[in-house]
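Yeah, one chain of the complex is gone here, protein chain that is, but the others are all in their spots.
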Amino acid sequence: MNQAQQTNITRRGWLRTALRTIALVGLGGVMVGMVSRTKRLCTKVSSTCRGCAKREACGFAPPRTLWQLDPTKCIQCGLCATSCVLEHSAVRCFHTHAQCGYCKLCFGYFEPGAKALSSAAENQLCPTGAIRRTYIEDPYFEIAIDKALCIGCGKCVHGCKMFGNGSLYLQIDHSICLNCNECAIATACPADAFSRVPYAEAYTKRANGSSEA
Amino acid sequence: MNRKLTAALIIAIAISVSTLLVVNKRGCSTTSVPESYLYSTKVYTDAERSAPLLYREISRIPLSLLEPHALTIGQNGTIAVVGDKALLLMDSEGREKQRINLDSPPTCIAWTSTNIFVGFNTHIEVYNAAGNRLQTWQTLGENAWLTGLAANTNTLFAADYGQRIVWQFGFDGQLLGKFNGRGPQGSEPGFVIPSPYFDLAIHNESVWITNPGRQRLEAYSFAGKRLSYWGKASTEIDGFCGCCNPSYIAITADGGFVTSEKGMPRVKRYASDGAFLGMVAPSDTFPKGTVGLDLAADNDGIILVLDPGSRAIRFYAEEAL
Partner (left out) sequence: MRIRLISLSIMTLGLVLVAPTFVSAAERFPTPDFETGYTLPSTPQPAPRAAMWEVIDTVTLLAALVLGAIFALKLRSRRAITILSLFTIAYFGFWKKGCICPVGSWQNVFQAMTDPTTTVPTSVLFVFALPLIFALFFGRIFCGAVCPLGAIQDIVILKPIRLPQWLKHALSLLPYVYLGIAALLVYTGTAFLVCRYDPFVGIYRMNGPFWIIIFGAALLLIGIFVARPYCRFLCPYGVLLSWASALSWRKVTTTPTECIQCQLCEDACPFDAIEFPTQATEAHHHGLKRLAGILLLLPILLGFGFWTGPHLSNLLSKMDHRIQLMAQLELENSIPAIEMNDQSAAFRASGTSLASLQQEVTELQQRFKTGGHILGAFFGLVIACKLAALARVRTRTDYEPSRTNCLACGRCFAYCPKEHEQRKVGSSRKQVVSYSGFSHITHGVGRASPYSGSACIATDSPRAPGIPGSTSYNAKILLPKTPQENDE
């Protein structure tokens, strides 16, 4: 290698070092900026806030969020059952027993036009038989969802919302959900019912529109 | 070289086969939904189509209320509607004559020849036709939720969904009795009311109370004795669909019944013995999810239906045969 090439290489080396330093500083700046923004946003609400439930208060999306389905927007289109990247969808049916009417003729359980009020498969609404109907006392029956069988299709939710008290609702089961960066169900949902919420809020949306924990 | 190519082919086949297996057996996520996941109300709409349509809508008057809850008819065709935090008095043409502001959201109303009774969640207030408050009655319990009022010349009945009983008052506010619907032996479950739709109406000397969880109407004497009942749950048009219907009732001058339902929002007409006569308003005339179709029937055979979805009162007259 001649002198010219040698100089070229050294010059290149210096340029590289300089640009590398700038790149590192830039990267470091972005990281520090992001982390401090997180801390700053959280403490705006309270000094101990760590990604709170009061999203509207500070107006910012806190870090460490989970996907959540808003049952008040849900139209029970059935896409929750088919769009999830998991084979068995992470969306399942949940039941707020305090809102249930315990009706003998439960319209979240029975197919419209069911011949008899029995648990025979042709009378049941649920395509996977995931609802358990238990006699309590006359004329009250308890409805419970078997999570292992529920696929999150929302058929029972539709019946309950339409004819009943709306105590059944769809929600994401976070012990199963992968918390994908881009939720396939959220993309497919026609009612725009999915949003990212802080960990504390993940189950708070209820079918009746309240947000109690 | 052959070895490489063979290995490449084997890997290619392996990838293709495993892809096909993944795609077929374990399935792909898809944006198409099988029929079995979708709720169908076809059985109800089919049943409706087979029923005779006895009435037609003759007019509709808009209401200046965001959330109308109940309506009733007074003398000479005047109409009273409660909703939001107000009581509206209108004439028979639908023109608003008076708007009285109330302290809390009202839920039900009854109008006798002398007074207007306005029911709230936990108590009842009495107004006169000029709109002045005459009395405020006692609170009926912190769980009380009045959803229906009916009155004749001297007795007022109040349907309490929250405590699942029917109160009986004199016009001065004196409590005369309570109906719990448990039947003569007191062994029946009583009024089964899953959701806040519990209505009643007076005809002759009996009061008809809905028992929505059992899909029937029950008649009681003023002394509290159950006289009779009719109604059944059915997907056929003559029965009541849903888990808690009928939501509202009204009694016509001939003793026949008008019922409204929720879930499949529709208004039906029954004879005085409970025989199904025909439709007043089928479900496709109401927007999906309509609830709160309070009813009133005047002496000329016109049926008034409160439509909270369009914030209006609809008038129905019998279709000429």
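Order as written gives the chain letters A and B; numbering starts at 1 within each chain.
We take it that a contact is a pair of C-beta atoms (placed from the backbone, for glycine too) under 8 Å apart; a residue touches a chain by one contact, two chains touch by 3 or more.
Please read these numbers as outputs of a predicted model, since none were measured by experiment.
Chemist: Taking the entire complex into account, which one of B:19, B:59, B:154 or B:228 touches the absent chain?
Modeler: Here the residue in touch with the unshown chain is B:19.
Chemist: Can you tell me which of B:123, B:164 or B:268 touches the chain that was removed from the display?
Modeler: Considering the complete complex, B:164 is the one touching the chain left out.
Chemist: Please output the residues of chain A touching the missing chain, sorted low to high.
Modeler: 1, 5, 16-17, 19-20, 23-24, 27, 30-31, 34-35, 37-38, 41, 56, 59-66, 72-73, 75, 77, 85-87, 94-102, 136-137, 140, 142, 144, 165-167, 173-182, 184, 187, 190-192, 199, 202-203, 208-210
Chemist: What residues on chain B make contact with the chain left out of this view?
Modeler: Considering the whole complex, chain B reaches the absent chain at 1, 4-5, 7-8, 11-12, 15-16, 19, 22-23, 26-30, 66-67, 143, 145, 161-164, 192, 194-196, 288-289.
Quick note on the criterion: only the chains that are shown with their structure count from here on.
Chemist: Any idea which chain B residues touch chain A in the complex?
Modeler: It is residues 26-27, 29-34, 36-41, 43-44, 189, 192-195, 213-215, 233, 235, 241-244, 262-264, 289 of chain B that touch chain A.
Chemist: Which residues of chain A touch chain B in their complex?
Modeler: Residues of chain A touching chain B: 76-79, 81-85, 87, 100-107, 112-113, 125, 127, 138-140, 151, 153-155, 158-159, 162-165, 184, 188.
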